[in-house]
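Okay, here's the structure, questions in a sec.
For this view, one protein chain was removed and the others were kept in their places.
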Amino acid sequence: MFEAQIKVTIKKTVADPQGLTVKHALESLDFQGIDEVRMGKFIIVKLKAQNEAEAKAEAEQMSKKLLANPTIEDFTVDIK
Amino acid sequence: MFEAQIKVTIKKTVADPQGLTVKHALESLDFQGIDEVRMGKFIIVKLKAQNEAEAKAEAEQMSKKLLANPTIEDFTVDIK
Amino acid sequence: MKFGVVVFPGSNCDQDCFHVVDQVIKQPVEFIWHKTTKLDNFDCLIIPGGFSYGDYLRCGAIARFSPIMEPVIRFANNGGLVIGICNGFQILLEAGLLPGAMLRNKNLHFICKFVNLRVEATDTPFSSGYNKGQILHIPIAHNEGNYYIDDKGLAGLKKNNQIVFRYVNNPNGAIDDIAGIVNKNRNVLGMMPHPERCSEDALGGSDGRMVWESIVKWSKKKSTAR
């Protein structure tokens, strides 16, 4: 059993309204020196696979097909 | 400038209907051998700090105060 | 002409669209369950609003893979009329029938209220009954109606006159105030506002009714031309 950790983030070129709002919220809580906040998704998929490479390939397929929207999002997959 | 990567996950004991729905969706796309899917948040905060330890402490404070909901969520902070 | 309303689990404006077609413009209409794999002789498909699959991953992302979507795509590619409203628009984007994507509303809140829309293109089957520049009073109700497309895509939309509706006062941050677009072939429309919610005077206005009537008129013309 492998655990794929998939991080989906909004592309750099696309504005992230949620990140912007969270940044303001943090600042109003007196956190200083924040340059930028970006909000994304963190998806854990536990799956059976022969080996790590296969698990990774599988999780990448899932991300490409469903978990991320290529028009606005990037993703990375880590296997734990 | 440091980049704090914050992963917010739903506590193990708390139901995650979103994860369940995504699991079904992946299965209907013919991905097999999935044991579980859990949905969380991935937040990137770029911030100024004296050093890594300070950046981490700061990001942990942010998570505690705002980014994660301690009643139902856990979080981890990595500094990149 | 025959309308079909596609029903996904979580669709919640399906009955409203059905009601308007059936009771207001009085045309034949059927529900189409999302597990259906064949479409029989529909003239116009409505992909209704709602929260297909709860919008749990991303709006429209999961519905896009429902069995019905293959025949819907084929239908569209053969020139059939498809109108996606709200969640239906999001599904059409995910399915690639229309370009772009939706982001969260700029204020991060669900917004339900009447807004003003400007009709930008009347050379589509869905808007031919309006006048160019006409202002429509029409409800929106969405969390993610902040339309996004990259610069090149936006230039393409403009060049081909694909922008059908713009907000007069942008409520959600959508790029270039875009509220509704058609594909290049002009037979697929996606719009965030809900024409089915303002097709009867009792509901505070009937500015949306002409969307349905335009479709019927276009369809009649087409069948007599044939």
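Just so it is clear, A, B and C label the chains in written order, and each chain counts residues from 1 on its own.
The rule is short, and it goes like this: contacts are C-beta pairs under 8 Å (C-beta built on N, C-alpha and C of every residue); 3 or more make two chains touch, one makes a residue touch a chain.
Please note the rule applied: contacts and distances are computed from a predicted model.
**Q** Per UniProt, what's the omitted chain called: "Dihydroxyacetone kinase subunit L", "3-oxoacid CoA-transferase subunit B", "Phosphate transport system permease protein" or "Phosphoribosylformylglycinamidine synthase subunit PurL"?
**A** UniProt protein name of the non-displayed chain: "Phosphoribosylformylglycinamidine synthase subunit PurL".
**Q** Name every displayed chain that the left-out chain is in contact with.
**A** In the entire complex, chains touched by the missing one are B, C.
**Q** With the missing chain put back, which residues of subunit C would touch it? List them for me.
**A** Residues 9-10, 12-13, 15-16, 19-20, 49-51, 53-56, 109-113, 139, 141, 143, 194, 196-197, 200, 202-204 of subunit C touch the chain that is not shown.
**Q** May I ask you to list the residues on subunit B that touch the chain which is not drawn?
**A** Against the left-out chain, subunit B lists 11-17, 21, 24, 69, 71-72.
Please note the rule applied: only the chains that are shown with their structure count from here on.
**Q** Determine the centre-to-centre distance between subunit B and subunit C, using the mean Cα coordinates as centres, and give it in whole Å.
**A** The answer is 34 Å.
**Q** Let me have the rounded angstrom distance from the C-alpha centre of subunit A over to the C-alpha centre of subunit B, please.
**A** 9
**Q** Distance between subunit A and subunit C based on Cα centroids, please, to the nearest Å.
**A** Here the centre of subunit C sits 30 Å away from the centre of subunit A.
**Q** Subunit A: which residues touch two or more other chains?
**A** 66-67
**Q** Where does subunit C touch two or more other chains at once, residue-wise?
**A** In subunit C, the residues touching two or more other chains are 57, 62, 65.
**Q** Would you tell me which residues of subunit B are touching subunit A in their complex?
**A** Contacts found on subunit B: 1, 5, 7-9, 19, 22, 25-26, 29, 31-49, 58, 61-62, 65-67.
**Q** Any idea which subunit C residues touch subunit B in the complex?
**A** 53-54, 56-57, 62, 65
**Q** Along subunit C, where are the residues that touch subunit A in the complex?
**A** On the subunit C side, the touching residues are 57-58, 61-62, 65, 93-94, 100-101, 103-108, 146, 148-150, 173.
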